[in-house]
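Notes follow once the structure below has been shown.
One chain of protein is taken out of this complex; the other chains stay put.
Per-chain residue numbering starts at 1, and chain names A, B and C are given in the order in which the chains are listed.
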Amino acid sequence: MEQPNEPTPAELDAFRNEVRAWIAKNAPPKPKWKLPDSFMEVGTDEQFAYLQAWQAKVYKAGYLGMTWPVEYGGGGKHSALQRVVTSEMARANVPFMVNVIGLMWAGPTILKLGTHEQKAEYIPKILSGEEIWCQGFSEPENGSDLANAQMTARREGDEYVLDGTKIWTSLGKYAAHMILLARTDKSGPSKYHGLSFFLAPMRIPNVTTVPIKKLTGEHGFTETHFEGARIQASRLLGREGDGWAVAINVLAFERGAEGGQAGGLAMVPLRVAQVIDVARKLTRDGKPAIDDPLVRERLLQFVIEERGLELSLQRTRIPALAGPRPFAIPMMGKLRVTEFRRRLCAFAVSLQGANANLYVGDPDAYSDGDWQRGYMNAFSATIGGGTSQIQMNIIGERVLGLGKG
Amino acid sequence: MEQPNEPTPAELDAFRNEVRAWIAKNAPPKPKWKLPDSFMEVGTDEQFAYLQAWQAKVYKAGYLGMTWPVEYGGGGKHSALQRVVTSEMARANVPFMVNVIGLMWAGPTILKLGTHEQKAEYIPKILSGEEIWCQGFSEPENGSDLANAQMTARREGDEYVLDGTKIWTSLGKYAAHMILLARTDKSGPSKYHGLSFFLAPMRIPNVTTVPIKKLTGEHGFTETHFEGARIQASRLLGREGDGWAVAINVLAFERGAEGGQAGGLAMVPLRVAQVIDVARKLTRDGKPAIDDPLVRERLLQFVIEERGLELSLQRTRIPALAGPRPFAIPMMGKLRVTEFRRRLCAFAVSLQGANANLYVGDPDAYSDGDWQRGYMNAFSATIGGGTSQIQMNIIGERVLGLGKG
Amino acid sequence: MQAHDEAQTAPIVWNDEAELLAQNVSTFMAQHSSFEAVRKYMATPTGFDAQRYAQIAELGWLGAALPASYGGADLSVSALTGVVEAMGQRLYGSPFTATTLAAQVILLAGTEAQRSQLLPKLANGEAHAALALYEPHGAYDLEQIAAKAERTASGFVLHGDKAAVLDGQHADFVVIAARSGNDFVLLLAPKSALQGRIRSETLVDETRRSARISLEGLTLPIDAKLAGGDARAALEHAERVAWLLTAADAAGGAEGAMQLTLDYLRTRKQFGKPIGSYQALKHTMVEIMCLIEEGRSLLYRAATVFDQAGAEREISLRMAKAQLSETYAFAADRGIQFHGGMGFTYECHAQLFLRRAQHDLHAFGDALHHRRHLRESLFQI
Partner (left out) sequence: MQAHDEAQTAPIVWNDEAELLAQNVSTFMAQHSSFEAVRKYMATPTGFDAQRYAQIAELGWLGAALPASYGGADLSVSALTGVVEAMGQRLYGSPFTATTLAAQVILLAGTEAQRSQLLPKLANGEAHAALALYEPHGAYDLEQIAAKAERTASGFVLHGDKAAVLDGQHADFVVIAARSGNDFVLLLAPKSALQGRIRSETLVDETRRSARISLEGLTLPIDAKLAGGDARAALEHAERVAWLLTAADAAGGAEGAMQLTLDYLRTRKQFGKPIGSYQALKHTMVEIMCLIEEGRSLLYRAATVFDQAGAEREISLRMAKAQLSETYAFAADRGIQFHGGMGFTYECHAQLFLRRAQHDLHAFGDALHHRRHLRESLFQI
């Protein structure tokens, strides 16, 4: 894609005001139930419908997929504008875009590697949220070792027949399509050969989803079973046998090593300021928790970390400052942000004294038990999409040039 | 060795008083120069002579090798008595025993695996300190991978001819003997085969030692070169080719996984109480450092760690409390104590404000720069005798049953 | 440091009776508190298996730390260390700790009549009891107790609320700590008097039960008062018992979490190797094991000096509580992470440890609280 002209600072300011006004007018009312912090936490039909409607509204206003090609429903605009939208959404604390897999992974990959027909068929509905996408990489026996996928796709005429199980399917219940890695040939010299990448339909015979209960006690993922499910050959993305190469592209989008995503908030951001607020409001032995110098020191450390992280993510836009490792910051983002969130939630719980034991559902739980649940939910991001340990391997190997273990 | 009767609490108390009185009367006067913290830090002839004289005195008083057999110069007594001596020495803060390799590693190994002649020849002089021992496991190209020793020992009649280089020889300049791992056969199926273990003399032709300057700027180790050095075949410990099995025994003594050492202080113990004292004496912005709640919190953490460690080492003597992992505590001792020391020294430096930059030799350096040097010297123990990382591998594999990486 | 020298002289003393008891409990728990059993009973309202609990009573464990004259085994409370450690390792849920706390308070503050009436029933499992100590503000210091017992002609009328009352919802009677003027007073409230005043708390830890009690306007007769000893001393003793037993639960729980994770790391393979062979996981498990061993040493030290008055007792207890509950939380946290996707499911047992660790972390004084007191004791500032 050719990058449109960069907007001037004045244009950006004007646009920011426009977006701010639009959000002020159109932000959805706060629901009575707890809004999920990310698409992985959507557990009820009510939550899903609310979020889908919000994405549709944002898209209709022209604030989603602003950099994507006009012919497939995008805005054809400069990425600086999309960034303004995303940052204003974060500032206004509005809900996130529910079709994250479509907007952040599947969409960019289809735009990069798909045929014109595929783009025309899938991209507009990714943006509108009409068709939700999910991801089918992990299998029960292969958590981190994605290339070891055992699911099979057997070609029969114009169709492929799928057999196997995918796990950790977010929004499995709501998705229309799944990006899916399956083995079309078992005779290859290594596990990386013989994989193919599909844009598989979810609502066809012989595809069933089974909900998984999370450690929080709520539902959020499904296990997806394919038992002789037949899909059209046109659902193949790239060539047969090139699945691993396609998957690497998707992972690059997932790990933030490449731009091109549709924009919009992907999850409810968690800020140290919220925990500082907790520390001001909660009392410990009759005094505000923040009166304790050790609490203040921990908060300060979190503030420093948060600043370092946020400034780093912004710094990637200044090439002169990227230094000798241009991919370092994009690749470390997932690792650092998710681990930070886990520790920050645990800390917010630790301020609550004896009441820290109260959970979601207890009328006296501080902040409805959000921090307790937030701590447990935080593992979905330190584990999902490649555990933190795998992330460190990848960074060590690809960015620092250290050998594989 | 048959264990003598366990002394009664009253006998132990009486003995403790006797030892305390003896130390009060016989402890050597504090030297004008800085006393090394361990045998690895002995850098001058003056230091060596002072420490050797002290060991001789302790041995003559009957307070060293108390559990070793009487026929080889030991005391034939119960180990509880030796523990009393060691703990009283720690309490009185007297210097350590300089012949550590002999007392803690070589001696116990010779007693376990040596011939009567070898015991008679070496053990008494290990105890008296007349003959200092050093250790020859590491080689320049094989820091942690001891079994990969490249040094060769070629049998010629009644002799072996040694060729190769050993590194990190503590007391290399003063040692009479070296415990040494060399390859007598290169045709074995793995690196563990064909190694032999020698009690090699140091003061013979074609053995030279080259001092190594440490990161502290001082000398403390040597590199030892064997260039066609000829030693008697009776210097072999165990059978030819059984070197790795013997070495495992030595390492078990080194890692504290087995008892039987001669006793006595092995190094100057570092106690958190000393750092608390530093924090009380030093001022920061006009107030005692210990007034800062964050300083107190760090000190508290160190106190808790120190207690946990010390109580653990004592707990190994109560079998009922050893639990399902009898070797856990002995094996973790080296790792935990050495890493603790490194962090504690660094913390003591960090209290000194702008003066923390002054080093040994500056007349205004706090406590003569001991903490600064101590921090740097602390690495000798987190690296030497198997790095902390290697220790963690060993514990993970042997105690927790996790596979090799 | 004074404390330190004492630790040198008689660091850890172990008692054969306590050891035997711990071994028996350990064997019992291995048999009867499987993960399946834990999940089965945590889903029930009371949270425990009444039949097994009766068995425990028969075996004499409920009365272990009570005098023989009240049907007990005459051991020190410190002998419960190994008992609760074994329970913690198996995530065993029951009113054992709650009843022990109430019994200890009655033992110290009750009249002879109160003791002989109540303690034998607690020792033989006929009755359950609970201690109402904390309040909705969540503070741990006894000085923060705000509930009031107003003396009237016929007895007492109470004001305020109680929270985090362990197993309060199924206790036959609750000992309520309240203020009466400048002093503390301990009042016995039978289940019948508390009707409509108790609600179960929803806890992160599903293996435990605790309750809130609304005291406002509750009237109790004059003889509800524990009148045989100093209420403050009894409450301080109860706190120490709670610290010891929570530390013991944490020691056992950390061990259980570690074992569960080790089993997984030894068998689960990725990239062709058991994942426990990777250093990132292996070394962390070694760190956890070291922390557990060191924590257990702190725990046994605290048990050793439990019956000796003095600063060392309080220091040892607080250290054990703070350190072990954090170790447990760490072991459980890494347990989730190292189980990967499985760890994120409710089905995986790792979450049971994570949740129970959260309880041990925040019950009876969290690390922030105990460390503050420790800094004061150790550094006199």
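The definition used in the following text is that a residue touches a chain if its C-beta (ideal position, glycine included) is under 8 Å from a C-beta of that chain, and two chains touch if they have at least 3 such contacts.
From a predicted model like this one, the values you see are computed outputs, not experimental measurements.
*Asks:* For the unseen chain, which displayed partners does it touch in the full complex?
*Replies:* So, taking every chain into account, the missing one touches A, B, C.
*Asks:* Out of B:L127, B:L300, B:L313 or B:M376, point to the residue that touches the absent chain in the complete complex.
*Replies:* From the options B:L127, B:L300, B:L313 or B:M376, the contact with the absent chain belongs to B:M376.
*Asks:* Given the contact definition stated above, which residue among B:P31, B:G228 or B:G361 touches the chain not shown here?
*Replies:* B:G361
*Asks:* Give the residue, chosen from A:M66, A:I110, A:I276 or A:C345, that touches the chain omitted from the document.
*Replies:* A:I276
*Asks:* I'm checking contacts with the chain that's been left out. Which of A:M66, A:I329, A:V349 or A:A378 qualifies?
*Replies:* The single option touching the absent chain is A:I329.
*Asks:* Touch as defined at the start, partner being the missing chain; which of A:N206, A:S234 or A:Q314 qualifies?
*Replies:* A:Q314
*Asks:* Could you pull out which residues of subunit A are in touch with the chain that's been left out?
*Replies:* 87, 91, 271, 273, 276, 290-291, 293, 296-297, 299-300, 303-305, 307-312, 314-315, 318, 320-321, 323, 325, 328-329, 332, 335-336, 389, 392-393, 395-397, 399-405
*Asks:* Just the residue numbers, please: which parts of subunit C touch the chain that's not shown?
*Replies:* Here the touching residues of subunit C are 278-280, 283.
*Asks:* Under the stated touch rule, tell me which residues of subunit B contact the chain that is not displayed.
*Replies:* 138, 142-145, 148, 167-168, 212-217, 221, 282-286, 292, 294-295, 342, 346, 349-362, 364-365, 369, 372, 376, 379-380, 382-384, 387-389, 392, 405
Note that only the chains that are shown with their structure count from here on.
*Asks:* From the mean C-alpha coordinate of subunit A to that of subunit C, what's the distance rounded to whole Å?
*Replies:* The separation of the two C-alpha centroids amounts to 41 Å.
*Asks:* Can you tell me which residues of subunit A touch two or more of the remaining chains?
*Replies:* Residues 294, 405.
*Asks:* Could you list which residues of subunit C touch at least two other chains?
*Replies:* Within subunit C, the residues that touch at least two other chains are 278-279, 281, 371.
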